[in-house]
Structures are given as structure tokens and as C-alpha cells.
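In this view, the complex is presented without one of its protein chains, the others remaining in place.
Right, subunit A next:
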Amino acid sequence: MSEIKKKIRSILPGGDWNPLYDTSYLPPESSDVVIVGGGVLGLSVAYWLKKLEKPRGAIRVLVVERDHTYSRASTVLSVGGIRQQFSVPENVQLSIFSIDFLRNINEYLAVADDPPLDIQFNPSGYLLLASEKGAAIMENNVKVQRQEGAKVCLMSPEQLRNKFPWINTEGVALASYGMEHEGWFDPWCLLQGLRRKVQSMGVLFCRGEVTRFVSSSNLMKTASGEEVNLKRIHEVHVKIDQSLEYQPVECAIVINAAGAWSGQVAELAGIGKGPPGTLQGTKLPVELRKRYVYLWHCPQGPGLETPFVIDPSGTYFRREGLGHNYLGGCSPTEEEEPDPGNLEVDHDFFQDRVWPPLAQRVPAFETLKVRSAWAGYYDYNTFDQNGVVGPHPLVINMYFATGFSGHGLQQAPAVGRAVAEMVLEGHFQTINLSSFLFSRFYSGEKVQEHNII
């Protein structure tokens, strides 16, 4: 009897009965905006596009994500820190807006009938230590940060010892401590909150991989008579997971938020195919870089007040939970970059490169025991380790929101808004990210950040 009921219910409207074949897994045949990559940056762009569009329901957005479990996504493998202590003013502004977003996350991402989000924010702050060489740079940076409105205080080694007696201040000339709006949170919760809200706003999701862009060229002349070949992407071929089937999606705008794989997606669009040294030949310099994170236990370690400490050597650690567990790691130098082919963890790296500076900085860490470790990818911008935002000068309807090299999560809400403004209005309205455009790779203007970990 229930079989008959089920059959009738599936035939009536609302059921998913399809006499011919089930195409529910395919994306729609056309979409106004296609966002390649469903991580925190892609979802943030989708959210802001839907939030800032006028009138409501005007834009159809499709998010294409090939791994719905996010097993290799940088977002969920991240340590989850957020800070305003950057040297580039735009980075500070992005972080300030993002922390405001996180504080009011239940106003931004509220979905009726669903429970409020708890991102488990730890407002413990970041403590950056500087040696003699870096002390002057740190002072300058703090001046820039304070101008933008960050609450950072400078501490001498004496004050550092008073406040955090477990630190060994040998070799530290200056420290900058973020008093408010800095700390760490749960990136998975932000991702799920964005996903839930974005789906309730009507954004479509597709589980597939972008394999091809079909574009048209337009040979035009600039004012100085130079010939430029402008391309426009017309179709995105989305290949369905574990199948040879693909669906061509007609689109008006493509947003490249593929994180560590953005370079490959850009190559598909023909970015970088040209003689080197020209604008056509400038590739998107974002590549995969593997980074390790280790979780260790140290019962005599620093207590509840431990901030996110960054050593001058590049090693960092933070408290995790209440049980004297700590998360930390170190960015390897260019020579010792691990092979990003897989996400296997190298424990020798901890023994050789992470533990010695840690034990030197915090003597209690000489007796730690590593409990677990994992590896994740950075969408590493080899040019200047800062994000790429905005349209490509030649492929005129591809917008980038990638390349943040380890601080993408903490800037995602603000970057999403900036890209949405660029798409909808044509220029940045709230935060001016014109120094993060793609054209800097051709003109050579680096936006170097002195505080990258």
C-alpha cells in the first residue's frame, strides 16, 4: 500500500519522477554567473552577489564544486586564524570588515527556522615577535594598522615577560599584540553557514569540474593603435563527477575562486598563452603549495591566555581547546617546498624545522608529544603572496578571487563583497582593491606583504 502511495506522490508535482531519465545532477543550461570553486571565497562571492543584486532574484548564480566533501579544500584544513596585523593597508581593511562580518554573522547569514551559527571565535589575539632586524618594519606596520583602525599594541621584551612568563624573549626586540578583533574560529562553521544561506537565497550548486571554456575573440585596437585580442567566455563545460558526461553552461561572467587550482582553471581560459613578456603571455601565478599543521599536547605548556604566537623564524602556534593542546607549524623556505601531489604529512619536518624554534621560544615545549597532523594547500601567489581580485584585462568576463596565500579565509567576506561590487557596479565601492588587480603581474608592481606566515 505504501509503495502505491510513494509512486503516486512521486508522480504528483513536487516529486522527482522522470519517465525518461533523471537529469537532476546536471547544472542548468545557462546561468548568469558561474563560480568555479565552492570554498569560502566562492561562496562569499555568491552570497554578496545575491545580497547586492537589484532587483531581488535578478541574477542566477551557479557554484561548481568538484568535491562536495571538501576533503582537499584549503578552507576546512586551515588553522582558522584572523588578524589585522598586515603591512598592506588594503589587507588590514579587508580583515577589519571580515571580523565585523563574523561578529554579526547571525544577522548576515540568518536563515528562517534554522539555528543560529556559533563560529567559536577565540578573541585571544595575535602576538607577532620581531628580532632586531625586523623591529623597524614592525613599528611601521603597527602605525599603518592603527591608522586603519586596528587595535594593536607594541610591547618590549620586559613587558612581554611580565605578561606571558612562559616566553623566552631571547632574540626578541619588539612584539606587537592585537588586543581586539583577532583570534581564531571554526572555518567549517563559516563554510556551512554560507552554504546554507546561499542555498536559501537561490544559488544553484553543481557537483562537477570545469573542463573547458568556450570563448570568442574580438580583435580590437587601443587608442594608441595597438592591436589587442579581447576574449569573452561564452560557455563553461562542466564535467560531472565520476562520469564522462558534461554539460555546457552558457554564462555571462565566470568567477575563478578555485583556490589552489586557480592557475589550472586560468590556463583553461587561455590566460598565459602567448609570448612571454606580453600581457597575453602573463600567466596567473597561483600554484599549489603544501603546508603542514601539527597538533601536540604539552601539559606544562602556556595556559588559557595564549594568543596566536608567530616567531621571527616563521614558526607559529596557538592554543586548541582546554586540554593543553596546541596547533602549529611553519612555512618552509623555497628550497624545501614539499611536493604538492598529495596531502601526506612529513613528520621529519616537525622534528627538524618546527620543534627547535618552538622549544627555544617556549621552553615548556621541549617536552611535547605530537598527537596528530594534517596537510593543506595554500593558493600560493608566487608573485607577491597577496590576493588577485578583479577582472582579467584580456579575458574580459573572467573575475579572480584567489591567490591569497594562506590568508584567504580571514579576508573572504570582504573579498566576496569587493568582487560582487566589481561585477555589479564595475568598480570597487567600499574597499579599493585596485592594487590587487591582475594587471600588476604584467606591469611588475608587487604588493609585498611583510607579515606572511
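As a working rule, contacts are C-beta pairs under 8 Å (C-beta built on N, C-alpha and C of every residue); 3 or more make two chains touch, one makes a residue touch a chain; residues count from 1.
Rule of thumb we're sticking to: contacts and distances are computed from a predicted model.
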| item | value |
| --- | --- |
| Missing subunit (named according to UniProt) among the choices "Distal membrane-arm assembly complex protein 2", "Adaptor related protein complex 4 subunit epsilon 1", "Sorting nexin-12" or "3-demethylubiquinol 3-O-methyltransferase" | "Distal membrane-arm assembly complex protein 2" |
| Identified contact with the non-displayed chain, of A:52, A:111 or A:173 | A:111 |
| Selected from A:136, A:179, A:214 or A:228 as touching the chain missing from the view | A:179 |
| Absent-chain contact - pick from A:122, A:256 or A:315 | A:122 |
| Full-complex contact with the absent chain, from A:3, A:22, A:170 or A:227 | A:22 |
| Missing-partner contacts on subunit A, residue numbers | 9, 12-20, 22-26, 28-30, 50, 56-57, 60, 103, 107, 111-115, 120-125, 179-181, 183, 195-196, 199-202, 204-207, 294, 296-297, 303-305, 319, 322-323, 345, 347, 350-351, 369-374 |
